[in-house]
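Before any comments, here is the structure.
The complex is shown incomplete by one protein chain, all other protein chains being positioned as in the whole.
Here is subunit A:
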Amino acid sequence: MKRNIVFALLVACLVAAIPARAQLVIEITSGSDQLLPIAVVPFGYSGASPLPEDIAGIVDADLQRSGVFETIPRANMLSLPSTSENVFYRDWRLLKADYVLVGNVANNGNGTYRVSYELLNVLTQARVGKREALDVKPSNFRDAAHFISDKVYEQLTGIRGAFSTRILYVTAEGSKSAPTYKLQVADADGYRPQVIVSSKEPILSPSWSRDGRKIAYVMFRNRRPSIFIQELATGKQQQLTQFRGLNGAPAWSPDGSKLALVLSKDNNPEIYTLDIATRQLERMTNHYSIDTEPSWEPDGKGIIFTSDRGGNPQIYRLDVRTKNVERVTFEGELNTRARLTPDGRYLVTVQKNDGNYHVALQDMNTGRVQVLTETYLDESPSIAPNGSMVMYATSDKGKGILSVVSVDGLVKYRLPSADGDVREPAWSPYFN
C-alpha cells in the first residue's frame, strides 16, 4: 500500500522555510508507572548504502515519550526479527513485552525505499491489524517513522497519534539586550526546525489555522505591533491589523474564516473578531477591564478569554451569538491564557498560586482542578490535537525552554535548545 500523498503534503509545508541552526532535544524527566511495554525492533535492511534515518529508533523515541508506552531497550533484545515469520514469542515474553513492532526497509532502486512493518501481540501471538508498506523518499524517513508511530498508538490506544504534527515557537537569540527574534516551525519532536520569520523586533503569539496551512502571529514593526497571517507552503504574508495600541493574541476560528484578536483602539483591551475575507471587524466584549487571550471553543460557539473584570485575572466564556459573558475559573489567585482540549472536556490555564505560575487543568464537567507542572514561570500551554499532552514554556537556569506534560500530569519531558530562549509553543492541528 502506498502512502506517498501524506508525505508529499508534509513536504509542501516546508518549502518556503529555511533550516535553523539550533535544534530542540528531548529529555524525559518523569514517567508514569502504568505503561504498556512494547519492543520496537530495529528494522531489517540488507542494502549496501547506509539509510538516512533509523526508523525504528525514531518510532521507539516517539512511543517512549507518549506517556502510554515503555519501550524495551535494544540492548536487551534476544533476537532481531524483521518479519512476523521470524518472531519467537518466547523471547519477548521473557522481556515482558506485550507488543512487538517489526519491520524492514528495501531499496526500490528508483530513489525510494519500501518500508514494511507489522505490529504483533505477544500474548495472542497474532498480528494487530495488517502488514503495511510505505514507499518513502530518503528525505521523508522521519515522516514515515512518525506515521508508523501514529498507527501503533492508534491501534493500541484507540486514540489518534499526534507524532506527525508540528510545533511553532519563538526563539530569542544573540545578545539579551538586542536579540534576534525568530518564529520557527519544527516536528513535534523538535527535529527539522525551520525559520519562518526573523526580526530584530519582538514576535509573539503564534497560532495555527485549524487546517494547519496558515499561521497568525504578532510582530512589531517600527516599534508598534501588528497581526500577520502567513501561508506556510508559499510563505505569502499579509499584515491584517495595524491599529493604534494593542494588536494581539490572534486565534483562528474553527472554520478558518475569522480571527479572534485583541485591540485597544477604542481605549482599553477588548476582544474582537475579524472576518479574514471581508475584513469586517466585530467587537465582542465591552468592559473597562483588561479582556485578552481569546481562544475558540472547538465548535466555534464560544470564545474563552482572560479578564480582570472581577479584580484578578480569571477565565471567562463569551457566547459568540449573544455576547453574554460568564466566569469559568474560580480556583487559584489568577488564571490566564486558557485553552480547551479538542473534545472541550478540559480547560488548561496558567494558574498562579503562592506566587508561582503553573499549568493547571480544569475538568469542565466536574470543575475539579489539577496543577500539572512544578517548573518555574510556566506559561503558554498548547494542547496536542489528540488532547493527550500539553506543551508549555518554562524557565530553567534563567533560560526559556519548552516542556511537555501529559494531561494526567504523569509524564514530563523537556525540549531545551542549544542556544537562546525558546518560548510560546503552538502545537499544530492534524494535517490531514
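Simple rule for what comes next: a residue touches a chain if its C-beta (ideal position, glycine included) is under 8 Å from a C-beta of that chain, and two chains touch if they have at least 3 such contacts; residues count from 1.
By definition in this document, contacts and distances are computed from a predicted model.
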item	value
Chain not displayed: protein name in its UniProt record ("NADH-quinone oxidoreductase subunit E", "Peptidoglycan-associated lipoprotein", "Xanthine dehydrogenase small subunit" or "Sulfite reductase")	"Peptidoglycan-associated lipoprotein"
Of A:S199, A:N324 or A:N432, the one touching the omitted chain in the full complex	A:S199
Touch criterion as defined above, residue of A:G103, A:P193 or A:G248 at the omitted chain	A:G248
Listed residues A:Q238, A:N286, A:N324 or A:Q370, member touching the removed chain	A:Q238
Option touching the unshown chain, where A:E118, A:D143, A:D189 or A:E424 are the choices	A:E424
Options A:D54, A:E154, A:E379 or A:D408, residue touching the unrepresented chain	A:E379
Contact footprint on subunit A, counting only the chain that is left out	16-18, 176-178, 195-202, 204-205, 219-226, 230, 234-246, 248-249, 262, 264-266, 268-269, 274, 278-281, 290, 292-293, 306, 313, 336-337, 350, 352, 357, 376-377, 379-380, 395, 398, 423-424
